[in-house]
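Excluded from the complex is one protein chain; the other protein chains are retained at their positions.
For reference, chains read A and B in written order, and residue numbers begin at 1 within each chain.
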Amino acid sequence: MSAAPGFELGHHLPALQVVVPLIGAVICAMLRNGTLAWGWALIVSVLTAAISTMLFVAVQAGGTISYGLGGWAPPYGIEYRVDLLSAFILLIVSWAGAIIMVYARQSVMHEIDAGKRAWYYCMYLLCLTGLLGIAITGDAFNAFVFMEVSSLSMYTLIAMGKNRRALLSSYQYLIMGTIGATFYVIGVGILFTLTGSLNFVDIAERLVTMQMERPAIAAITFLTVGISLKLALFPLHSWLPNAYAYAPSVTTSFLAGTATKVAIYLLMRIFFSTFGEAKVFEILPTTTILVLLSVSAMIGASLVAVFQDDVKRVLAYSSVAQVGYITLGIALANDLGLTSALVHIFNHALMKTALFLAVGAVFLRIGSVRLHDLDGIGPKMPVTMAAFALAGFALIGTPGTAGFVSKYYLAAAVIDKGWWGLVFVIAASSLIAVFYVGRLLEAIWFRAPGALAQKASDPPLSMLLPIVGLSLAVIWFGVDTRLTVDVAHNIATMLLGGVK
Amino acid sequence: MSDKTPKDGEPGWFERKRNIDKVWYVLLVFGAILTASEFLYEHHPHFAIEEIPVFYEIFGFLAFVFIVFAGKALRKLIMRDEDYYDRD
Partner (left out) sequence: MTAIDVNPGLLMIAAGLLACLLPRVGRQLLTLGTPVAGLLLLIATPMGALTTLPIFGYDLTLLRLDGLAFPFGIIFLIAAFLNAIFALHQDDRLQDSAVMIYGGAAVGAVLAGDLASLFIYWELTAVSSVFLILASRTERAYSAAMRYLVWQIGSGVLLLAGILLHYQETGSMAFTTITLGSVGSWAIFLAFGIKCAFPLLHNWVQDAYPEATITGTVALSAFTTKLAVYAFARSFAGEELLIPIGVVMTCFPVFFAVIENDLRRVLAFSLNNQLGFMLVGIGIGSEIAINGAVSHAFAHIIYKSLLFMSMGAVLYRTGTVKASELGGLYKSMPLTTIFCIIGALSIAGFPLTSGFVTKNLTLTGAEYAGYFWIWLLLIFASAGVMEHSGIKIPFFAFFSHDGGHRVKEAPVNMLIAMGIAAGACIFIGIFPQTLYSILPYEVTKSPYSVQSVVTKTQLLTFSIIAFGVLIRAGLYPKEIPSTNLNTDWLYRHVGRYFVGVLAYMARWAWAGVCGGWRATLGAAHGLIRRHYGPDGAMGSAWPTGQMAFWATVMIAAYSLIGFWYLL
């Protein structure tokens, strides 16, 4: 596959983006040996990341790429459509997939039964396929298919944990995920009856001439609520903490870094490229609703996080809160707001993955993630926990870290709208973050180590490198904002100017 | 590092009464010279109060005494046990 010369394959990059992990998953299923499967999955995921990078570069240089699958021209065939937004999301998802895969081997060996490891990697690649598919496809129904591919494999990834509660959490996630997907497909169905098309761009063109009537509103309603379930928007978030807490470490990291982000992508796609900003935000009170829900998430979920005893649950509730930051940015529907949302998608993926990977390393060493068991573990696992602290500071939004950049733009967006009260909400939420992160860091660094923590040490290099790399990236992207802010700004301009 | 053995032998130079007195008298003589020197140069007072003879001497002395006594009074108000905040 890799031997073929680039110029021909170059045209097929969009297809390869999905096909490579898909075929990779199939082959992975045939491998019986866990380590072998890991090696294969690593090659596939790195290749996938390389493809997304090439796509990103190509889109930045030459603009949107449209690819008719199977030679059928859109809108009749399925179109893979890579604009800057898609490319940005593909980049985040595939790189998260690849980096976590480097880490996965030791952690999976520890947490998954020997016989199931190859399956685990197969499901991982399948999930990656689904997530990338959602981000790349230009077809609303195809997105549903990929949504199911990613979700079904994700349920498996969660259920494979040794913790018996994982099964229940996975079941719960399955129910909620299915409801979400059903709502989504209902929305797509209404759109199809309304416009006779499934292609996002085509639907958008046909919608322009239409009045906003009840069917269209029903479509928006179902699509929004369906996707809100997937992205864990308050109050549809409560599948998330359990799923994050009881899943195997690798699954949690992957889920936290990618799944909700892709759902957010889909929401933006529907809001801005399909219906258009004017219809969603000016005719309907979407802004008000989304702002209220986002603020509830930012404050409420953060408060819950303060009182959790399980580190993974603290981080999970924090994720709900951070999703609130992103949806707040979307709700503002202005240039700065979208920029901050996109930047935060990137930054949050970065820091949450780093944090969950570090927690996974702790689980590897002491077999627990109860906060009490982590007392004084910092000096025992200095590198891991220093990285954890860095990412934790970013979560708070400390200047000089990636977290600050997103919050800065969010604050600027809110001010741009003239909604000063929200500045204080952002500040309050950050203050609560100081508490829940501070609580973790205090226990980790300043308490006397307990029996479990005593015997801890930094994990093997293959796990340490991704953790350290990501936490340094948190600092890097706190200073160098060319990749994040500049691209996000271009995407925001594109989205706001896209559908009239 | 710190060995808190009881005092070893004889007191140091600054601990003998005779020497302390010596320092004290030197200080008093120095004060007297300073007071005398006030009459040896031309004054350029900015404020009327500076024209009072030996203003700085009196002010320095009284200010110091006032601060110390005020501090003593303050103690009655705010002094607590050393472990005040450590108790529950």
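What we mean here is this: a contact is a pair of C-beta atoms (placed from the backbone, for glycine too) under 8 Å apart; a residue touches a chain by one contact, two chains touch by 3 or more.
Just so it is clear, the model here is predicted, and its values are computed rather than measured.
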Counting the whole assembly, list the visible chains that the omitted chain makes contact with. A, B
Where the complex has a chain not shown, which of A:53, A:238, A:368 or A:493 is the residue touching it? A:238
Can you list, in ascending order, the subunit B residues touching the missing chain? 1-8, 11-12, 14-15, 24, 27-28, 30-31, 34-35, 37-38, 41-44, 46-47, 49-50, 54, 56-65, 67-68, 70-72, 74-75, 77-86
So that we can see where the missing chain sits, which residues of subunit A does it touch? 165, 168-169, 171-172, 175-176, 179-180, 183, 212-214, 217-218, 220-222, 224-225, 228-229, 235-236, 238-239, 241-242, 283-285, 289, 300, 303-304, 307-310, 313, 339, 386, 393, 398-400, 404, 409, 411, 415, 423-424, 427, 431, 434, 442, 446, 475, 481, 485-486, 489
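We take it that only the chains that are shown with their structure count from here on.
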CA centre of subunit A versus CA centre of subunit B: separation in Å? 69
